[in-house]
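Working notes, beginning with the structure itself.
Note that one protein chain of the assembly has been removed; the remaining protein chains are unaltered in position.
Moving on, here comes subunit A:
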Amino acid sequence: MSDTGNKAALDRSDSRVRHDEGIGGAIRAFIDRVRSGDLGMLPVAVGLVLIATVFWSLNPIFLAPNNLVNLLFDAAAVGCISLGIVCVLMLGEIDLSVGSMSGVASALIGVIWVKLGFPLPVAILAALSMGALMGMVYALLLTRFGMPSFVSTLAGLLALLGMQLYLLGSTGSINLPYASPLVKFGQIMMMPAWLSYLLAILPGAAMVWFGLDRMRRRAAANLSNPGLSVLLAKAIILTVALLAVVWYLSQGRGIPYMFGLFVALVVIMNYALTRTKWGRAMFAVGGNREAARRSGINVNRIRVSAFMVCSTLAALGGVLAASRLASSSQQAGTGDVNLNAIAAAVIGGTSLFGGRGSAWSALLGILVIQAISNGLTLLNLSSSLRYMITGAVLAIAVIVDSLARQSRASHGRA
């Protein structure tokens, strides 16, 4: 389909390999990958459809546009934290203190901005710097003293929680002014319709643009191409799906800017992980640390960067949570925030064993977590049941991850 057939492409000289071409080939390759245990985003996509169907049949309000808009608002803060978790999980490490970190960030906003009266950007900057600093501390404990991140971040969880209580003092919570841009951002700011539709078309257009560029360059370098039909089919499906989502949500309040910010961060992280040298090093260190070291990668620097990104994003999540709740309270970042963030990354398909994952897993995972939490709230179920069900979903996700890993090993796909 793509080869003209007069000269074998550089990567098509081995006759033993079946080459999948065109749309049929792409589907066949996909089925093969799933069978061998390379599940990717499939379980989470299936799970999301399943959850939506169940909750919708129990209470049709679940799929009402405005309920979904609220869901997106709620997803952004924990989603941000989860995005950072993807980074540390990628290295086979963990950060258990992200919940407390977000709590401290939210307290810092309240204290520096409202109580001390500094400008808002200063408060946000202070919160983010605090996050970066904490990440640096964890990384140094790991690289200098060999302290497992599991322990150092568990200690950090407690220390940060104490700091949050200290910062808020006896009052316990600080209300943020309702008229301020920060609270508006977290509660009512919606993208205008034209911007939403434009952003829905953009990914498909970018896909075609970069895909064509890549095809041209591959053809020039005498490499094979998967074919134009696959590229166009993917782009069309994506664009139609996104337009449908935007149209449906604009029946309600529209798309929150806050969710847009989260998606933008996911896109940036995805680029960093898949298209930069840093991202390659992250995968390498997670897959085989010694091999990465011997290839000249500065493993410690990569670890520092991962922990710093994680804690900074956790702090940002705290800022977003404060803006969503219009307050900095002692409850911010406690309870299930920690586990939800970690569960979201794992449910989305980032492996706990390191070396496998994607920024998108934070987005899809947090949608699953938030859908469950939202659906159960609509059913008027108590938080006790909510915790149990979320716990079960996390367990299932980890089992799927482990089984897929075993299957990959037996199919030679690590």
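In this text, contacts are C-beta pairs under 8 Å (C-beta built on N, C-alpha and C of every residue); 3 or more make two chains touch, one makes a residue touch a chain; residues count from 1.
Definition applied: contacts and distances are computed from a predicted model.
The UniProt record for the undisplayed chain lists the protein name "Sugar ABC transporter ATP-binding protein", from the options "Sugar ABC transporter ATP-binding protein", "Cation acetate symporter", "Acetyl-CoA synthetase" or "YdbS-like PH domain-containing protein".
Only one residue in the set A:Ile94, A:Ile297 or A:Leu376 touches the chain that does not appear here, and it is A:Ile297.
Only one residue from A:Asn288, A:Gln331 or A:Thr377 touches the chain missing from this view: A:Asn288.
Residue-wise, the contact with the chain that is not shown comes from A:Arg218, picked out of A:Arg28, A:Lys115, A:Lys184 or A:Arg218.
In the full complex, subunit A touches the omitted chain through residues 10-11, 14, 16-17, 214, 217-218, 221-223, 275-278, 280-281, 283-284, 286-288, 290-298, 355-356, 408-409, 411-414.
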